[in-house]
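This is the structure I have questions about; it appears just below.
For this depiction, one protein chain was excluded, whereas all remaining protein chains were kept in their positions.
Each chain gets a letter, A and B, in the order it is written, and its residues are counted from 1.
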Amino acid sequence: MSEILLLVEAKDGALDKKSLELMQGALGLGRQLGVATCAVVAGSDTARLAESAASFGLDKVYRLEHPLLAGFQPDAWVKGLEWLCGQVNPGIFLLSHSFVGKEVGPRLACRLNTALTTDCLGLSVDPGDGLLVRTKPIYGGNAIASLKCEGVPQMATVRKNAFEPVGEAQSASAIVEMVPDIGEDAIRVKSIKMVEQEVVELDKANVVISGGRGIEAKEDFDMLEALAAAMSKSHGNVMIGCSRPVVDKCWMSSDRQVGLTGTIIAPDTYIAVGISGAIQHLVGMIRSKKIVAINTDPGCNMFKVADYGVVGDYRDIIPALVKKLEEQR
Amino acid sequence: MKEPQIIVCAKQIPDPEAPFSNVTVNVEKKQVAVDAPDVISPYDENALEAAIRIKEELGGKITILSMGRKVSDTVLRKTIAAGADALVLLEDPLFEGLDSGSTAHVLSCAIKKIGDWDLVLTGRQAGDWDSGQVGLIMGEMLDVPCVSLARSIKIDDGKLLVEKSVPVGYEMVEASLPALVTVSNEVGELRYVARSKMLGLLRRPMSIPKWNSKDLGCDIDRLKKLQLTELVPPADMGRQCTLIEGAAQDQACRLAEVLSELR
Partner (left out) sequence: MSDKAYDAIIIGGGHHGTTIAPYLAKAGLKVGVFERLDHLGGGAITEDLPSPGFRGNFCAHFTRYYGHPAYKEFNLREEGLEYTFPDTNEAIVFDDETSYVGYAAFTVDDPVTGQTRFNEENVKKTYEQIARFSKVDAETYLDLTEKYRSKWRPAFHKHRYSPPTPWGVPDALEELCLDPASGLDISMQYMTAKHVARYFFESDELRIITLRGFLTSWGVFPDDVPGLNIIIATIHLTLGWETAAIAKGGTGAITSALVSAGTKLGVDYHINSEVQRVLMENGRATGIKLMDGTEITARQLVVSDNASPQLFLRLIGEDRITTHMKRMARSYQFDRGELFWGTVGVHELPNYKAAKDNPDVNCTPRTYFAPKDLAFMEDKYMHEIFLAGMPSKMFILTAPDSIWDPSRVPAGKQSLHVEEFTCPARIFSRKEWKQLTEQFVDVLFETWAEYAPNMTRDNLIVQRITNPVDIQDTHLDMKEGGWCEGNCSGIQNGRFRGTPGGHRTPIKSLYQCSSGTYGGPGIGRGSSFNCYKAIADDLKLWKPE
């Protein structure tokens, strides 16, 4: 079998932790199959990134270098990676289940006439047919499916935290520079401008207070803010999150959404207000150290996963709680 | 320019908000049974909302395309009540349990059969398998510009303008039509349909074309089923919940103590 290839991504100019996790997974498969494990970094100035990627025991690091690969233009990246696969014919191609991986993976799989499995939690190889067995949660995590697909390369995107990050190796990997053939005509979607917004990084919070469908009005999030303010004096970094319906109502931006398609977090304390606990949300916060739920419905799922439950109306409980917390100080 | 012809691909799935006690995993048969009503996958509802907003501004026509073994037109009629103009159902036993590439193939065949279209919209991912592949693959198969994760979509002077969600904020992108866009929930939820409108619509006879694999001229060898090797329930996530009882004041006091202990 030919080599395993993985796409390395950068975050703030450095290697993304997700890529280190992906390396761990890929190297494991490589050892099992006895094949080379290689990574590709793509961009217009990849020297430094390739060098960092080369210190983790991979066989090779491809520097896919082209002016059109600057930033992340999906059309160019898909074209560049398609070209690379044509050159090196990987047997397995792995990506992180990240913004980049989610976009590039399906399109690349289509062009290579193979099948991709997204959001995998685990990977193994069936010794019988040599196919990659991809394990992924379905129905929002209510079931865990393992499946196989035909086609070469065998492709998957891998969820954050599925593997431990790989440690540094003693010897550096070989770096191979590749210049893909990408024409301007490949680019059909033009970027006009990038608007950077203040983005809340919920995974940095000690406490996350989230509101859900049970929150009656947008203004009621002021109560949650007041609670956050009261708690921030003693509990560290307290942030406001939400479940999906709140984003759907345009009451909150999507960076505050906790759950399967939002952020997956594990704060010290998670306070769920008016969130019934659809599994898609639970996946995003279940690893919190302590979970507190406030909900009018005693039968809701959130109480099944919470450490502390308050059955009642948040409009009565939270203001009283804020007052109490302020008195305590 | 002419009024835009928009196709929205909408999948019917069991209500993803159903509590997990309603989900049964049959390990032997490798099947998931969800005891919940069917709904339109939530992101596809967002896609329809985006389409309706374009139609409100520019006119045009919205066609809903839905595929499956057996599609409930009652659920899909809701899309008409909300503002779509036509429905096309793709039904065939061969369409059951297809992988993403095959699904995209069937939908692309249908889109080509419809012929006159400017924009295909669909949800960023379906609420059952959450694969997030079909839209992007359709873009490849239809060989048109493809934008994912839209939070706002406009057609201006025959050009497509999309605000695409990116990790640091959003990116404004432009492409020519025809094009395909996958839609994220930041677009906003599908407008609510008043019961009077819903009732009026449900009474109205409607001819809904149903196309099977022959009608579509699908490449049957291209249709591959998902090959499940195993299906298991997830590990138990339950915790022992201590309920804080009493009047709101008492609950708040006790909760304040609990939170202080959690510092």
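Criterion: a residue touches a chain if its C-beta (ideal position, glycine included) is under 8 Å from a C-beta of that chain, and two chains touch if they have at least 3 such contacts.
These numbers were taken from a predicted model, which means no experiment stands behind them.
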item: For chain A, residues in touch with the removed chain; value: 213, 245, 276, 278, 296-300, 312-313, 315-316
item: Residues of chain B in contact with the chain not shown; value: 15, 17-19, 36-37, 39, 42, 192, 194-196, 198-199, 202, 243, 245, 247-248
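Just so it is clear, only the chains that are shown with their structure count from here on.
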item: Chain A partner contacts - residues on chain B that touch it in the complex; value: 14, 16-21, 23, 25, 32, 34, 42, 46, 99-101, 104, 124-125, 127-133, 136-137, 139-141, 144-149, 151, 161, 165-176, 184-186, 188-189, 224, 226-234, 237-245, 248-249, 251-253, 255-256, 258-260, 262-263
item: For the chain A and chain B complex, residues of the former touching the latter; value: 74, 99, 102-103, 105-107, 109-111, 115-119, 126, 133, 137-150, 188-197, 199, 231, 234-235, 244-245, 247-250, 253-254, 260-261, 268-269, 276-280, 282, 286, 290-293, 298, 300-301, 303-313, 316-318, 320-321, 323-325, 328
